[in-house]
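Worksheet for the structure shown next.
The other protein chains are all here in position, but one chain of the complex has been omitted.
Moving on to chain A:
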Amino acid sequence: MSDIRLVNLSKTYGEGNAVSEINLKIGEGEFFSLLGPSGCGKSTTLRMIAGFIKPSAGQILIGSDDVTALPPEKRDIGIVFQNYAIFPHMNVAENIAFGLKLRKRNKNEITWRVTEALKQVGLAGYGERYQRQLSGGEQQRVALARVLVTEPRILLLDEPLSALDKGLREEMKFWIKDLQKNLGITTVYVTHDQDEALTMSDRIGVMSKSKIVQIGTPQEIYERPKTLFVTSFIGHSNMLDVTILGQDANGVTVDLNGQELKTRASSSVTPGGAAKLVLRPENVLIGAALGDGDSRLSATVLSETYQGPIVRYRLKVGEQEIVAERQNQAHVERFSPGTVVTIGWDPEWSEALVA
């Protein structure tokens, strides 16, 4: 078990930057996700940690060792690929024994460890099977067993769930997280799926255009996005055009369609400038749900969409649209299109961000 440090890590291809100046410390036993759209550099970062790509600049440290110049086989890492990469010419037991044979362990130990590893991933008795006889989920378990049996210092997961269907994905999400927690192995998880990142991670690094734009716990990333990119990439958000009126110690005052509203601001803003007022649909309250101290404004219901557990409202405030989502609980008031309602939110749950 070791921590991972990336120091000014960069990769350039020709003119373009694939990864630029990433500085990151991933703690011992931490489950860290690199989250971002395709082409943001998350996979390149992971492959640099694994040793498949040589960095153009910067350092990679695993524990106290600088591994930047080491080939993959000397880094003592485990990686699970998107397609699992089970060796098709070996059966499951031989796949799992692969790393142990290279480490010249004796036969009895290998047999015993392979059996243990299969038990650990819930595939006892699968040793004789071949890759073509395994489902996607089973292949993934074999890939994990093959890696874990070598007791690597760190575990790298490259979109390991994206090839599975939805039900299995949900199941594997929790299974992998539990396994990782029990082993306490430092893990870097690459994904473009915010649900996976939010559910599994201790911390998330959101990447965009070759840079890490925000690092934080899932809660911080979801509730306190620092940029408009993070806001729009993680979950759904209302982004309303506002003008900054002023800033003081308590937050920012903005103008939304002529109405003054208090809000939070994590970065400093210039009075008079344009900004986006960002808030999650589930934090937009309607009517009786509003409490003391909440911002209040008048809105017209445009549509009501029933989605089972939640009901979604499109509302019009002046010329702008706001989406509100309400839990479909007992005794929750419903509003039909055309109704004029009072909406609002806790100023602490909205934020002014400058593009």
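A few comments on the model shown:
Here is the rule we go by: a residue touches a chain if its C-beta (ideal position, glycine included) is under 8 Å from a C-beta of that chain, and two chains touch if they have at least 3 such contacts; residues count from 1.
The working rule: contacts and distances are computed from a predicted model.
Set against the options "ABC transporter permease", "Pyruvate ferredoxin oxidoreductase", "Ethanolamine ammonia-lyase large subunit" or "TatD family hydrolase", the UniProt name belonging to the omitted chain is "ABC transporter permease". Only one of A:58, A:99 or A:347 touches the chain withheld from this view, namely A:99. Taking the complete complex into account, A:72 is the one of A:39, A:72 or A:318 that touches the chain left out. Across A:52, A:112 or A:174, the single residue that touches the chain missing here is A:52. Along chain A, the points of touch with the absent chain fall at residues 50-52, 71-73, 75, 77-79, 81-83, 85, 87-89, 98-99, 102-103, 132-135, 143, 146-147, 150.
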